[in-house]
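Submitted below is the structure of interest, expressed as structure tokens.
All protein chains but one are shown in place.
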């Protein structure tokens, strides 16, 4: 684990995204919140938030960072759902892995809720990647009021 | 999850309470620390502390707050035990849910240890509520020495 | 922890319930799924399910039981929501604590989502109790096909 | 959560896969086990195994399944690593989500260890999908010796 | 992780032990249950039980085994406490690591509660070892009633 004892706490943000491909009628199910096991978008959002907070427990070399914001945003297409997660912390190191982990677990959770409604060869998660990060070396220190 | 990136770290405290009703001879068992599976009051206190620290993992929208103090206090009556939990942190948001969660898990743990000694229709947890909170908007910032 | 090595695996069920009191306009918010932080009923249901599966981690004397069913049911009143959780397992001991824990965490999660919308002295969880259990001594063994 | 109380325990297997894209010199680093923070392939394999066992905690609707085997296999290419995870259980429901979760967390862990060595726009996880599953309806019941 | 899919569930037991050395007045504190932070023996026993149930989460290659019994026994000496943990399961593989993990965490917990009362160079945990195991190849299959 990288030694971050000497790093000042500053605002760090990271945004990650991925895409979950599915048959078009699954998109309808999601929109109408009618998946058999529950509202997949809301449950996926919640699972992603919980996973973001547990990243340090899942990825052995990650620090325990107290997240100060987590947002999960969906972009619903014809045969896919785009998942974007934006995470913030005030800490000495960045939150890329938290955003990437949350996006992945949100996608897996929705996949799980769609399993009764689709052949699994039609479900596929692609393109998990970092979209943006801010904070770190060149950033302002946290204003302590 | 509420965005608290811009909130300064200040001392926050919260006190929550609940009541566990039980037959009078169970009160005696607790006082004499003779429940079959162990010292229910001490185990309940410990379980409440552990749960307070895990609130962010149990309640999806709660922040990961580093608790700086947790106290579990019992008030033993004739056919009930009152449970009060007081929690502190230095953080950008409050610890009400931590205190409420700890009180609930303490009560459930004692309930579990009383099961071999009572009909379960005699065991009941009531009145989980917030007693007091301090800190937040109008509070002083943490003095950094 | 009670020694259950010699107990045969049989179907066990338990149902627990509690009530979350709130101002009437919070009931409306819940019904219309408009709480600021998300759909409180759906998130509460999910948090209760996750907590049921973690009962052995929260209550020190509980066994690790593989739950085979968890249902969270709401009964929405004028100034309260009734929460009932029914849990099943095939195991050598009962699942009362799992049902009680899930009901409590569901109530606390909804409480957390209502905090921005209500004075906290209007939010209160009462009457956590066991409603029913089946299985155990007098029950049939699991049919192994 | 699907009710699986009546389902017999049978052998279930699932295989999932994904691909982690990276610059060619990162492949060399992995092969020579020289990433700055540790042996990324070995750590990724371990993190995937731990995550498989925690799937029920990450995905709210998944059952707690006692995994009886977990294998993580790498196929190292020129600018990518293929990750395949095969999971087994003896249970009343399948382990697809366990295999998919393990593959994802293995990929994220290796990604995390490559961060000091690559521009992050060169790291990307794609094509998380189920490869195969066996067991379930048409399968043999577990032989109890 | 060893593949245990084909192994029948049988009764497995394991006993592990260790010794926590301390100044004699700490032994008195333990006996009289007067450590400042709580009843160290009772809290240590509970922490050991919880840790036994989490062994699969702490040791990456361990299976998730549903423990059916956990006992923590103390032997109090003049300047030491002997800790013995006996664990049982009905499973396809043994529980040595569960017993060893529980003994270690019990010792560490008591150590933690003694810190305010002793110079730390007087606290030392030694001789963590397996005492006995039964079950496995040559054992009887679980009697299913």
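Assorted remarks:
Going in written order, the chains are labelled A, B, C, D and E, and every chain counts its residues from 1.
The rule is short, and it goes like this: contacts are C-beta pairs under 8 Å (C-beta built on N, C-alpha and C of every residue); 3 or more make two chains touch, one makes a residue touch a chain.
Everything numeric here is computed off the predicted structure, so don't read it as measured data.
Judged over the whole assembly, touch between the missing chain and the shown ones holds for A, B, D, E. Within the set E:6, E:27 or E:130, the residue that contacts the chain not displayed is E:130. Where chain D meets the chain that is not shown, the touching residues are 38-39, 42-43, 45-47, 50. Of the residues in chain B, those that touch the hidden partner chain are 11, 46, 49-50, 53-54, 64, 66-70, 88-90, 143-145. Touching the omitted chain from chain E are residues 1-2, 18, 37-38, 43, 46-47, 50-51, 54, 58-62, 96-97, 100-101, 104-105, 107-109, 111-113, 115-116, 120-121, 123-130, 133.
Going forward, only the chains that are shown with their structure count from here on.
A rotation of 120° superposes the C-alpha trace of chain C on that of chain D, rounded to the nearest 5. Centre-to-centre spacing of chain A and chain C amounts to 27 Å, using the average Cα coordinate of each chain. A separation of 18 Å divides the Cα centre of chain B from that of chain C. Among the residues of chain C, those in touch with two or more other chains are 1-2, 38, 43, 46-47, 50, 54, 60-61, 64, 66, 144. Taken together, the touching pairs give a contact graph of some other shape, not a line, ring, star or complete one. Remark: the chains found to touch one another pair up as A-B, A-C, A-D, B-C, B-E, C-D, C-E, D-E.
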